[in-house]
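What follows is a short report on a single structure.
A protein chain is absent from this complex, but the other protein chains hold their places.
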């Protein structure tokens, strides 16, 4: 199993969620994060002084999936999240050594 | 070492933390997240229009533990987090390739 | 590739970001989390009753880097985040099985 | 108003049909039955119009914010909703029947309750002057209405985070009719306590003692919040609490100085002593926390403010500034002790300390009125040949009667409402929070 | 004021040079041309000074918070900014020219528009009494100014989350001069609608019908928010909405009871009926939501409040308390229906329902004034030999004229502003939110 994390632009969340639902993903977890990267933050002015806010609001989506679905899920996320502009974000994948559904105690792919 | 992530219902956090402390876990990190899954979100009505909020508030607990403790920790989380209702959440485990305690520079299991 | 997560004190964030930028890290993602560990929370008094807040505000930094940079990045984080006091936090490293830049579709180390 | 007001009517006896007649009578009898002899004083009217706005401001948004900030964020909207809905409901009921019960002519029952002659504002000409005042009756009516709005809203603090919304409304409506109306009539409407000489300038008994006592009784029927007292949470927004307290303070100028019903030295002194007591009690509470725990808190300080305000309320027309200093001191110490006793020691989940602050404060102030109202102690004087002891006894009778009536009636109403619609939400809703489960909204979508 | 006021001036004809002369004339003509014969009444002045503060409070911060809480958190500051900036701009314009256009002497054009004689407060002595009142003209001027502040600010609710800041200011300035000034003149400044006998006590036509109608026209020119209606979000802070609504309610006492311009029974009754309608409409809206969806919401309830307040506004000096109950009932039902019709069914993105609440409420109240103003229905009477039908016709003429003028002029202004500076921000800014992109700030840095 794989745990796929995607850092995306906040306003793409709904599109990504719909796209993933469309290919049969049944669950995912979302975190509000702040990103630092090529896309620069912004400057706020407060009474004549400048404040640089280096971080940009982003959304992190985490989806655990069976390994064979990895490519499809990554592609789906990419398509839904892409705007073509700097700051579109990343997809990271790590191996999941085990998974369990708390309610039933099911493990492995049944838990997803 | 293993990094165990559990997505649980927010009101179970205190119970899980106490249970983990009970079996000797000394540290953990908590994040407020939103989940999408079998448990459906809710509908809010605003002046005659319906808004569907697809996401449900969840808590993510991350605990890094020695590999030999994995099963015990996962079981403990499960017992404390379970309510038997849809939406109780998941436990995911990934391998931790290294760990370090910032204060002392200790690494490996000593860092946990 | 490695995915390095550091749990640090909130007021060290700026220092860590600058130190990482200094060694050429071009991106990172930050999450506000709450930590439980040796550093104790605090007690609030409300009209004669005590409330124990067990959790301490922390910041989680996630950086994906080429494997060969792991040590340097971990050390850099450590140096910038350390205050020498309990609660300075941890650095955890997991293997990253793949990465992709959403904007371009680049994968592997090019995506970072 | 012959034929409309049923002079022997008591609350339980008021029938829908009587109200129905009253409702339409205003269309039929636009001419006031009684010619107004007295004249309106413009200055007094200007001040009481203002005071009316100030007292409404105490509840909306003052009290709502004060209470809303003290609960958890998942229940904040429900608290605001309770205060707002009660305010609306009390306003309509005031017009329909409660004003008449409190201030109308009770005929042979005048010692106990007013009549129905002024239900739906019937029998009151648009320009009519309220007896014994220099105000148009519409202004007196509206000013008193704002008191009837805040009193049941005060009780909200007792039952937050667990009571059914329908039960909140039904309880408040019945309480207003069965507790507030009679006690207001006894003290201010020419009833038996007024006859005895009970002094309650702005509502130590009518407002604070009734609400505070009823709060604790309701809690005993309703039960504690799930997890109380071991698993509680600090106020979700102390800043919101402070904002509400500040608005209450400002609005209280209307409450107490408005109760003079004239724009003169009496109002001025009432304002001054109100302010002095509030400031003193705030500093006292702050100091106690500082000495005991090392950290004076914002929520603590503003709780002291409200204690000082509630306590001076009955006394505010009768004492001088130095009396107010002492009353503020007493308010801070006694109410702090009462909070620790009731919620912390006795573990009664009067969640936001309605009894300890308002009930205790109102009663304390009512008794201290007898002392610091004496001319020899800087007060305005207790009246010819009335000693402090005499007045203290009269005040005590007022307290006992008010408390006893509130306890018994609230118990009956709470049981009745519990039987009809049920008092509590189920545990799952309580856990998830009332905002979402009862009102379909979330407090903060940041 | 010879030589200064250009008596034939109409808005389009006012030239900068005329204003320039007016500006300096106040230095030259410090002595008022006209000796004040009437006397100031202190009590009335005290009340209207207070009412002025209350009505300013309605906009700042009341309306700003009411609207700000309804949008998404990324646009909250832009909404506050719109309300605040419009308030400032309207204040300055009021002094420069709008007061004079609304309440100045229009000479031969008096039926249509005031003159420029009072531009920059020229020709008004510091102690001068406003004609037909007992108030210093400075007080009358300031009180009326607060109405000119809130009216364009009401329109903000229509165009939130997408309109350019520059366009907001330009639109509001032109609208104030071209829509507000003439309509205020027609109804309150001695213009043709006043001559016809149109009754609009506190602005059902002048304030609510103009703002509401213009709101919907502006939206049709401006277009919907990106994602409307399928992808909308609930209010980001219902508590902020409630706080704003409560402040509006309290401030409305100044709005309606202040419109009596005296501190007497007329103000008292206006306050009472205002309050009654607000409370009733709130309960009605709550009940409809409860019955339909199972969950009465805080935002719903306070929307009812505003509907009740807007609807009673034109009637508030003419009806009695029972009339107010019926008006509140009608307001709740009709405005609820209007919201569902306009935004939900017709999918017109009048984002915060300015037309459905203010426009519909103002028009409804203007018509109901003819009915419940009748003495036979508990009102203050429609005047000698004026039947309900007669008055209804006159009121309808007022509505039609106001709506027609607002529609046409708003359309022209919106098109003009669109041509000059462009109405909308680009889509990327709309997506990122106006707070950051237009004002360089973020709402919550918690």
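Which chain is which? They are A, B, C, D and E, in the order written, and residues in each are numbered from 1.
Keep this in mind: contacts are C-beta pairs under 8 Å (C-beta built on N, C-alpha and C of every residue); 3 or more make two chains touch, one makes a residue touch a chain.
Since this is a predicted model, take the numbers as computed values, not measurements.
The undisplayed chain touches these shown chains across the complete complex, A, C, D, E. Note on the undisplayed chain: of the listed residues E:60, E:101, E:153 or E:260, the one touching it is E:60. The chain not shown here is touched by just one of E:70, E:142 or E:413, and that residue is E:142.
Among the residues D:54, D:202 or D:425, only D:54 touches the chain that is left out of the figure. Contact residues of chain C toward the unshown chain are 11, 14, 42-45, 53.
Think of the hidden chain as still there; on chain D it touches residues 41-44, 46-47, 50, 54, 72-73, 233-239, 242-243, 246-247, 249-250, 253-254, 257, 262-265, 267-269, 271-272, 275-276, 278-280, 282-283, 286, 293, 295-299, 301-302, 305, 320-322, 325, 375-378, 380, 443-444, 446.
Across the interface with the omitted chain, chain E contributes residues 23, 26-27, 30, 40-43, 45-47, 49-50, 52-53, 56-57, 60-61, 64-65, 68, 76-77, 80-81, 84-85, 87-89, 91-92, 95, 120-121, 126-128, 135-139, 141-142, 145, 165, 240, 438-446.
What we mean here is this: only the chains that are shown with their structure count from here on.
Chains touching both chain B and chain E: A, D. Path length between chain C and chain E in the chain contact graph, taken as the least number of steps between touching chains: 2.
Two copies of one chain, chain D and chain E, form a contact in which under half of the residue numbers belong to both partners. Note: centroid distance chain A to chain C, computed from Cα atoms, is 18 Å.
Separating the CA-averaged centres of chain A and chain E is a span of 46 Å.
Counting partner chains per residue, chain C has residues 31, 94-95 touching two or more of them.
Chain D has residues 440-442 in contact with two or more other chains.
Chains touching one another, given as pairs, are A-B, A-C, A-E, B-C, B-D, B-E, C-D, D-E.
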